[in-house]
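Everything on this sheet refers to the single structure shown next.
Omission of a single protein chain aside, the complex is shown with its protein chains in their original locations.
For subunit A:
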Amino acid sequence: MPQFFLNKRLIVLLVSIIILVALIGFSVRDREKLSWPEQFLKDTTGFVQNIFHQPVQFVAGFVENVNDLQHTYQENKRLKTRLDEYVKLKSEVQVLEKENVELREILDKEKSLRKFDPIEATIIARNPDMWHEKTIINRGKIHGVQKNMAVITSKGLIGKVKSTTQFTSTVQLLSSLDPKNRISVGIYGKKTIYGFIEGFDQKERLLLMKKIPYDEKIKKGSEVVTSGLGGVFPPGLPVGKVEKVESDQYGLTQVAYVKPAAELYDLNHVIVVKREQTVDSSDGAGAEGDDL
């Protein structure tokens, strides 16, 4: 096929490669918000996806319900044994909550970093190319969603809001391979150990918690929660449990492999966490000056 490399075609190919590189460069840099044509396209497809998703979810939900029914008996048994534990915990929490309110009154401090407004949302689409683990939810700017808000399910943290349009937003999952995807977390035991969630092990499907001081001893199975030090996420959102600990490639810090608490697949209903108070506010409670 000699005419394939005719001059004209070759030029078209080269020009399109230049456009491609320019477009990639434009989209990779850290953008504050999407351009309006993108927002328009996303809103329009989001509208159709929302409609398309309803019957699909209905059928999928039905199948799942039938599956659940099969396990009901065993689950019931297990839950009954845990009920007593729950009652004890509940009374403890009530006492602590009351004490917390009283102490806050004494200190004259009403706002807390821990407080947040939940925005409930439904997943309407997921990126089929699974390099960039992103899902689209049906809540956008007009519902109060903003960039960088944490997204959780009832079990724990799943990711953060990457971008928003008027009626939809894109959620970047924890398993995404974005080096900018860093979350400040802590392990709260007798001594608090801080680190960052950075990266995801594709093969073992575990999150990597890095930058842990080398002399800290971490028990297998310890709970990892967000520390709130990054200034983006509220503290206390569960992230996962430690599976194993290794020293990093230079031997200066340790890396903990964390099994995510929340299911990162098979998502349906999620909650966007709108932090009541951000670090920017002048109130004393926001005075943790750690960069994310």
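In the analysis below, a residue touches a chain if its C-beta (ideal position, glycine included) is under 8 Å from a C-beta of that chain, and two chains touch if they have at least 3 such contacts; residues count from 1.
Note that in this section contacts and distances are computed from a predicted model.
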Listed names "Electron transfer flavoprotein subunit beta", "ABC transporter permease", "Rod shape-determining protein MreD" or "Lipoprotein", with the criterion being the UniProt name of the chain not displayed: "Rod shape-determining protein MreD"
Per the touch definition above, residue among A:I24, A:L96 or A:I142 touching the missing chain: A:I24
Option touching the unshown chain, where A:V93, A:L107 or A:M130 are the choices: A:M130
Contact footprint on subunit A, counting only the chain that is left out: 1, 4, 16-17, 19-24, 26-28, 34, 37-38, 41-42, 45, 48-49, 52-53, 56, 60, 123, 125-132, 134-136, 162-163, 170, 177-179, 199-205, 263-267
